[in-house]
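Below is a structure I'd like to ask you about.
A protein chain is absent from this complex, but the other protein chains hold their places.
All chains are identified by letter, namely A, B and C, in their written order; residue positions are counted from 1 within each chain.
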Amino acid sequence: MIEASLDKVFITTLSLFLFGTFAAAVSQKPRTANLIAHTASFLGGMTGAITALGVLLGQQTIFLSAWYIIADISLSFRIDALSAFFLLIICMLAVAVSIYSIGYVTEYYHKKNIGLLGGGLNLFLLSMVLVVTVDNGFAFLIAWELMSLVSFFLVMYEHERPGVRRAGYVYVVMTHIGTVFITLSFLALFLFTGSFSFTDFQAMSAQFPNWLKNLIFIMALIGFGTKAGIVPLHVWLPRAHPAAPSHISALMSAVMIKTAAYGLLRVSFDFLGGGPVWWGAIVLAAGALSAFIGILFGLAENDIKRFLAYSSAENMGIIFMGIGACLVFNASQQSLLAALALTAALYHILNHAMFKGTLFMGAGAVLFATHTRNINELGGLIKRMPYTAVLFLIGGLALSALPPFNGFISEWATFQSLLHLSFDIPNPWWKISGGLAAAALGITGAFAAGGIIKHFGTAFLAMPRSEHARGASEVPASMRAGMAILALFSLVLGVWPGFVLAITKNINEKMFHTHLSGDAIWYVPFAGQKTETLFPGIVLLTLLGILMLGALLLRFWAGKGKVHIDETWNCGTSLESSMQYTGTAYSHPVLRIMQRLTGTHKKVKVYQQYAYYPRKIGYHLYNDHSIEDAAYKPVVAFTVKVSQVIRMIQNGNLQSYLAYMVITLIMALLWIRQV
Amino acid sequence: MLKNKKLFLTRIKQQLGEKILSFTIRQPNETEIVVKKDQLAEVCRFLCQEKEGRLFTMVGSDEREFAGSFVLYYVFSFDETQQFITVKTMTPEEDSTFPSLAAEFPALNWYEREVKDLLGLRPQGHPDLRPLILHGDWPEEIHPLRKEFDVSQNAPRVKSRESFMQYEGDEVTEIPVGPIHAGIIEPGHFRFGAVGDTVLYLDARLFFTHRGLEKASEGMPLSKALFLAERICGVCALSHAVSFAQAVEAAAAVEIPLRAKYLRTLFLELERLYNHIGDVGNICAGFGFAVGVSQGTILREELLMLNERIAGHRYLRGIVDLGGVRFDIAHPDYADILSTLNKIEIGFTELVDILLSHDIAVDRMSKTGILTLKQANDLEVVGVAARASGRNIDIRRDQPYAAYDKVSFTVPVYTEGDVLARIRVRIDEVFQSISIIRQIFIQMPTGDVSVGLPPISPYARGMGWVESSKGETVHWLMTGPNETVERYRVRSATYSNWPAVALAVPGNIVPDFPLINKSFELCYACCDR
Amino acid sequence: MLEQMIQMAGWIVLQTAILLLLAPLVQGLIKKSKARLQSRIGPSILQPSYDIIKYLKKDAVISDKASWLTRVAPYIAFTAVITAGLLVPTFIVNAPLGVAGDIIMVIYLLGLARFFTALAALDAGSSFGGMGSSREMALGAIIEPAFLLALFTVCLLSGTTKLGQIVQVMSGKEWALIDPSYALAFLAMFIVVIAETGRIPVDNPDTHLELTMIHEGMLLEYSGRYLGLMLWAAEIKQLIMLNLFISAFLPWGMALDWSSIGAGAAIFIYGLKLALLGILLAVIETAYAKMRLYKVPKLLAASMALSVLAVIMRVVM
Partner (left out) sequence: MRAATVKALNLAVEGEGNEMFEVIRKIWKTGVVTHKLPLREASQRYRGKLDIQPHKCKNCGACVAACPAGAINVAQKGQGQELSIAYTKCIFCGLCASVCKVQAVQMTNDYHLATKNKNDLIQVVRMPQ
């Protein structure tokens, strides 16, 4: 009964998104388009979340067949626990972003077509829902491609702005390179099973030869790694995310790149049933590299959205570290620890969606209010935009993995997974690697905190550095509400891990036939052979208790302290805004220490007529990002060139070229089917 | 030697020929050349570049009352022949400008701006005409060193004209430090253009302690002005006093008794000792080496207490008299000094051993705050800083005064130009000073310690110089009627060296600035007057 | 259940009191030892306590550029540090909050304090705050992995990150310091303790030269009660680092339960260990000079290398 009704709820979700897409696209008035699109996506998100929660808590699976294209290539859905988990995240974000967008898109009124933007948002959400729910390789690829294309068009929404087109091209090229690998791995699965159905993949992959499993895994890793923005496949990420409108960036960063984790988990565990230890080692190494490099490059940025984008690469790295550890434990038959590692990864996926959503929306709010993303032009926003500041700070605290916010819990679990690699796997290499990976995670967390302080401190604190910041005012209520929802979840998930454990329980049970008990509200006993427990609630209560009691005692003992307001101490001169530490200056020490990796170098130009009498000094700091340069520039240049050539041949625009690409993909798939 | 000098002067006279108005040998070691304003650049260029003279000091003077115009004196020192050549040029009130040489001789930058501020003569073509001595909120048309300026008058404050370096782009932070500092440091405002911890440029705004001493001395009896000179600075009180006394003695053309010369040398070296030892100890505070600081302070205190015992004043004030010194010392004092010095020598040797073998300390000091020889030469840097950058000058040897021509000592020269080199110069000089003092006690003649001054004619000129612990201090004096001061110009070592600090800092990291600053050990009061 | 909770609450109060009172004393002892090593008599070891009392009673001055963060940060930093302190054993093998958290929690609670201190430093807009903050975060980022690695070598012995269990395992190994891998880990951790407490050769706690400060730079805009809390928090953090060090490397003589004789002796031994460590810190601080800012990462890299070496030895041997 419940199952049947959940089916309907899910169908409602899809229909709402579909309705939102078309209804918004055809509506002429910006205000109507805004309302229709975001009401549809809000409702869609709500119903989707109900579906997902129903599946996760009700321990059931939804099957749904829409129609058959030919033979076993069908559009059918199967929502198991894993799908539902991702569906839940997508829908939570859909709800928050919809509310936020109502305010945010007013920025584009009478400048751009709101209908297209709102419709695009719905279509984007729909495509992501399809990606995580379809039950068929063919449909998956179509949905995947749809997701890529829609997000590409959304990135290109403000194509008249400088840099946006370039970002869009890099994105579309990279994402298709990824798609090629994913397609290849699915084709390999198809060729050996003779079917596109996920059920067949699961059933038959056990008989695959090892080399084939390895091949499929590697191709899937590259393909999904590209979408996840894993270093060194991340180059599109810091370009595309800032270029897109902020609510779209929030979705891309918080949800879209997570579909890659879904794909990887689906392929490696569900289809291939885990693999040898080296799979885990590769994923773990890629994750560690990604986490470290991602945040290091992010730290160098003065563009608030680019920083967040790099930080997404970092967090995907942390997630991959969890997945990697899980693969290793799985290969070593440590199912409880595998469950711990998977929980860590899933928990972080959920958490990252919450706080990165908050942060991107916060960045969007700053952009909305000041029209600049360069923190060196901002400052003093905490007084002009108090609510946004608090919400951004909460997101930042969670991103920095500080208690009592959610980032801490998942990072703690990841730490435990990594440390248990060395505690419980007898191989000496793992003993060392586990510790080193934990250290890498540690430095990542510290860098993330530094990045947040840099961006929050420069943009929100002290004095405005330019007219942009001076004229800022608080954003509309709907935008604040959108951020507040996710920020609230950041706190709740940080003190109530039991909730998340309840929803990940099914996934673990299905994959490892074991589970972590997490029923109690306050604590997370990762019980089993060890008692690594964490009671964030108790710690938070103690902290609050000490705070209250301490403040009271102080008040009682020393009285109500008087506070005088005076100038900032500036050595006897008056303070000017140019004396504040700039974003560049803030991260300079780290960049200098890490110079070899970041390729930091400066250009100083001294304007002078006579020696010893300089008049003006020009300065700019560059970060070469040597990794990108070395590995990517030639490839990207080549691809761009090729696509330009193709465009010339076609004599048409990029859109039709992409349409051809999709058609070619479908044709190819069909052709293979016929053979 | 004497012949050389004559030849040198004759040749200069011949080569300059038509360009000069007059050529007068005023004193055995000083020659005056009078030129027209438009010939100034050429003559200075000739003296500096072909004859390798170095700018010693430059003085602007309001001589309208008795000479009918403003006068500028450019004094060049020729160390090889132990000669000074003063180039004098006149600027009438109606045309109160003079050609600026600052672009060509960066060392003249400050001197010309000072003349502009205090006398209101405009250096034409000066590349940087920001106010220097008087700050931006002082009215532009009031010039304190003009005779008509009333000292008791309170100048109104105007809107500040101060400006600092401009930076392009939004990445540079301007870090302001001072004029009020956290420690007990004299007032100076430093504005770093920095990105993170790397310094791009340093703007140093000084002259917060400009007390107008030169103006205050106008009309003051010479005997009282001595005490004013003594109070220019706290730690080089004696150097200033001796310089002033030497300037007066030169104006009076008087030779002081030999014993007085030796005593002056003794006290000057004691002053150098406590300064250098204190500086070596203090530099350790720049990198938090507590033992270095405490041991340095202990040694310095020993010396200060010695000063108090033998001279009645820890910082050696009230010793010098015009025409000699005010009191004599006896044999028990000799023994006291020598035994204290023995103790100091042992303690200092140990301190230096520890300091120079301390890896972190040496690492902090080497390659930090490098001043190149070219920069040092261009800016006419003097003293320890000059010798650490390979500029081999020491006025004790080059233009001897007091009894320095009778004792033997070597002048340490290093070429690295970094903090470590400056510290090494100080360390070497400490041992040289100890050796000089020991020589003094061997050679010390008996006799009077003071001689009375004959009456001094009005508008006589004299110059006194001393190699203080910071570098050469030059006092240029013109007497007025009734043995008063007409124009008094103090050019301390700090005045010459400050612009060099600003050059040594860029490229270093911000936390190294205190270290670099301390290694130059410049005092603001000396510079600001 | 209720009895247990009351017991736990009592323990929390006791340990909080220990942290609050002992932290300024340890600071005073270090200062006194340093003064003696500089041939000075130095202030009384109670001076830091007097200072804190004085600051807490004074009015505060706050910048007109600053926001509410400046006022909130000291409270957050202070409570976060104390909470972290409740997770680390002192003289008894477990800590009051031992069941609720572990080493990672301690590190991140200290991180929370650091985060707010560094953020509040930027609030007033002065360049010194920015300078201190940016240096703190740069060095903090390098200290963090070194810290984790050094602790990791200890965790590896006991296979857990729970401090109570680590202490129990370690106190069974009285002669562990002879074990080379343990000695290496000891050194690695000691370097981290020096770095985390902001002592020479990493930071100079005595300097107030504007341009060289790290931790002091961040507190420059603070005064009165807020400054008192911040300083107190810094001193407690120093005590926590020493406690961590004692728990991990010198756990002998800790009381296993609350029996009065055992606990009494344990308190005495704990005090002795603290005093010795404090004097050791003072000696090191006196004999070393502050390193060049950009050489500090090398020192911490050395600590990391030592940790890795310690793990390798443990695994190989």
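The rule we apply is simple: a contact is a pair of C-beta atoms (placed from the backbone, for glycine too) under 8 Å apart; a residue touches a chain by one contact, two chains touch by 3 or more.
In this text, all values refer to a predicted model and were calculated from it rather than measured experimentally.
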item	value
Neighbouring displayed chains - absent chain, whole complex	B, C
Absent-chain contact - pick from B:K51, B:R130, B:R146 or B:R309	B:R309
Option touching the unshown chain, where C:I53, C:L187, C:L256 or C:I269 are the choices	C:L187
Full-complex contact with the absent chain, from B:F46, B:F164, B:F227 or B:Y459	B:F227
Full-complex contact with the absent chain, from B:L206, B:C233, B:L268 or B:V291	B:V291
Chain not shown, touching residues in subunit C	36-41, 180, 183-184, 187, 191, 283, 286-288, 302, 305-306, 309, 313, 316-317
Subunit B, residues in touch with the chain not shown (by the definition above)	223-224, 226-228, 231, 291, 294-295, 298, 305, 308-313, 317-318, 326, 350-351, 353-354, 357-359
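Just so we're on the same page, only the chains that are shown with their structure count from here on.
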item	value
Chain pair showing more contacts of the two, B-C and A-C	A-C
Whole-Å gap between the CA centroids of subunit A and subunit B	64
Distance from subunit C to subunit B - Cα centre to Cα centre, in angstrom	49
Approximate Å spacing (C-alpha centroids) for the pair subunit A, subunit C	35
Multi-chain contact sites of subunit B, meaning residues that touch two or more partners	173-177, 181, 196-197
Touching two or more other chains - residues of subunit C	127, 130-131, 134-135, 210, 293-294
Touching residues (chain side subunit A, partner subunit B) in the complex	302, 374, 376-377, 465-466, 570-573, 576, 578-589, 591-592, 602, 604-605, 609-621
Complex contacts: residues of subunit C adjacent to subunit B	34, 37-40, 127-128, 130-131, 134-135, 200-201, 204, 206-212, 285-295
Touching residues (chain side subunit A, partner subunit C) in the complex	379-380, 382-383, 389, 397, 400-403, 408, 412, 415-416, 419, 422-424, 428, 431-432, 435-436, 438-440, 442-443, 445-447, 449-450, 452-454, 456-458, 461-463, 523, 530-536, 538-539, 542-543, 546-547, 550-551, 554, 557-559, 561-571, 575, 577, 579-581, 585-590, 592-593
